[in-house]
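Take a look at this one; I'll ask things after.
Note that one protein chain of the assembly has been removed; the remaining protein chains are unaltered in position.
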C-alpha cells in the first residue's frame, strides 16, 4: 500500500484484503472490549476545511482507540491560507506537528496536492466531488462481514445500487472496490438523468462482472444480496436538471419493497446521512428495527476500518495483539436500540 | 441510578448521596494530586449545539482526568442534521463512535429524545429552558462540602435563593435536589414578576420544608447558611415584561448586605457567569477576596462532580482507588488569587 490513502484507485485487491483483515483484528478494541496503547504519543491532525461531524468524529475516535491524541481543525478557520499561504507551505508545516493527517476539503484534488508536500501519511477524508476512500472501505468491510455471518462470499454476490448514481460519490468509489472481486452481478437502478457514469459501468464490465440496468424498483430482485441506496443530491443539480424534477417514491427503499421484491436475507445499506423528511423519499424509516437494515452496523464499522487504515499507514498493525488489555469500564449492551448486533 | 443523566427529577436521595460520596473520592485527582487511567481508551462525544465554553471545558477536563479522550463538537456545525437527518439517526451513529455523550442543545426535550436512540450513557449538558442537572449536582455538592467544613448538615439548613427565580434554570433544579433533604428552611426573594414558579414552591412544601417569601433583601437574614443569587435573564423576558422594568440594586448581593443583613459564616453562591457591568446589578465584585464568596470553589467542584457522574454511569467508581498514582508535575498553589482554599 502507498504511504497515503488518497483514492480507491491506488488500492489493489491485496491492499483491500489486507485492510479488511486488519479491521477484523481491530474489532475487540473498536467494540470496547479491549484497550490498546500502540499509538501512544502520536498526534493526528484532523483537518476539516468543510464541516462533516460524522466523518471527523469517526476518524477522531478511531485514532484515540489506538492510543493516540487528536487535534481537530474545523470550518474556515485556517487563517494563514487567507493570508496567501500556499497549500504546500501549510502542508509542510502541519507535517512537522502531526504524525498523520486526515483532510477534508471542498475542492477536488486539494488533498492530493496537500499530500505532495508532507512527510507524514495523509488520508483523504473527502475532497468535494472527488474521493472519500475510507467510506468505500467501510462499505466493503461491512458487506464482507455481513456475508461471513451468512456464509457468503464477495465473489458471486448480487449487489443492487440504487438512488442517485450520478452524484453519489460513495457509490462510485464502492463500485471500483467491488470490481476487484469478480465475478459479481451488479444491478443499477436510478431516476432518469442520475445514471451511473458510463466509464464506471465499462470499468466494472471489463473486469468480468455482469452489470445490468433497470428503470425502476418495480421488478424482481429476489436474488439480491445487498441493497445499497443513496440520497438524491439535489444540491448538486444544474438548474436545468432541477426544473421539472419531482422526487417520486418510485426509487424509495422501504419495508414493502424489501418484503415483496427482495428477500429476507439481503441487507440494506446507505452511506448516511439519510434524509428522514417524508418529501425526501430517501430510505424509509419503516425499516428501523428490521434486522436487514445494516446502516448503523455500517457506521459502527467505520471505527475498525479507520483504525485499520491508521495502523497500516503507521505500520503498527502487527503490534496490536501484543498490546491488548481488558477494558475496566462499562461496556454498553444492546438495550432499546434497533440494529445493534454485537 | 438510570443509565443516562437527563434530569434531576430522575434522581433519588440515594442517587444524590452516592454522587456526592463519589465526587469526594474524586478530589485527589480533581485537585491534581493524583492521576488515574481508569477510563483509558474511552471516548467522550462532547456535543455542544449551543456554545457554552465553561460547561464544555468542565466536562472535557473531567473526562480527561479519568484517563479518557474527548471529541468536541461545537456550534452549528452538525452538518448532517441540516440535510434532514433525524435526531434518532444522529444519535445512533454517534453512539457507535463514543462511549458516553454530553449534549447541550437549545431546544428543551431534545437531549432526552437523543438519548432514546443511543446505547451509551447520555448526559444533559443543558437543553434550553429545560434541565442542566450537573450544575444542580455541583451546587448541592458545594453546599455539602462547605457545610462539612463548618460542622453543618444539609438537613436543618436555611437557604436564601434570590435574583431571577422565574427564568433561572439552575435554581429550579437546585430546589428540587434540596427538597430531598428535609427539613430545610428556604427563603425566596425576587423582583416582582420573577418569582419562583408556584408548582416548585408547592413541591418543596409538600416534602416537609418551610418555604417563605420576602419582597426584598432589606430584612433580617442573620440565620441564613447559604445565599444563592442568580443573574436577571433579561434576554428571556417578554416584551411586556421588559417595558418599564428597571434593574435596581434592591436585589444585589454585596459586601454591605452580607455584613449588615446576614452573618460571617454564610457562603455566597452563583451559577455564573456573573455580569460584572455595574448597570447589571448582579452579584457585586466587592465580595472578591471575601472567604464567604464560594463561587469559584463552586466552579472548581464541577470537576469532581462531573468525574463522579462519568464514573457512576460507566460503572468504574469503585475502581478509581486501585488505579491512583502520584502526579509528577507541578501542583499550583494559592498564589495571588482570592477564593482558593485548597
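Read from first to last, the chains carry the letters A and B; within each, the first residue is number 1.
Keep in mind that, in the parts below, a residue touches a chain if its C-beta (ideal position, glycine included) is under 8 Å from a C-beta of that chain, and two chains touch if they have at least 3 such contacts.
Remember, predicted model here, so these are calculated numbers, not experimental data.
Peer 1: Can you work out which residue in A:5, A:20 or A:94 touches the chain that's missing from view?
Peer 2: A:94
Peer 1: Just the residue numbers, please: which parts of subunit B touch the chain that's not shown?
Peer 2: Residues of subunit B in contact with the hidden chain: 29, 32, 35-37, 51-54, 56-58, 60-61, 64-65, 67, 69-70, 72, 74-75, 231, 272-277, 280, 282, 285, 288, 296, 299-300, 302-303, 327-330, 332-337, 339-340.
Peer 1: For subunit A, which residues reach the chain that was dropped from this view?
Peer 2: Counting only subunit A, the missing chain is touched by 3, 38-43, 45, 69, 71-73, 77-81, 83-86, 88-90, 92-99, 116-121, 313-316, 319.
What we mean here is this: only the chains that are shown with their structure count from here on.
Peer 1: How many angstrom lie between the CA centroids of subunit A and subunit B, rounded to a whole number?
Peer 2: About 40 Å, centre to centre.
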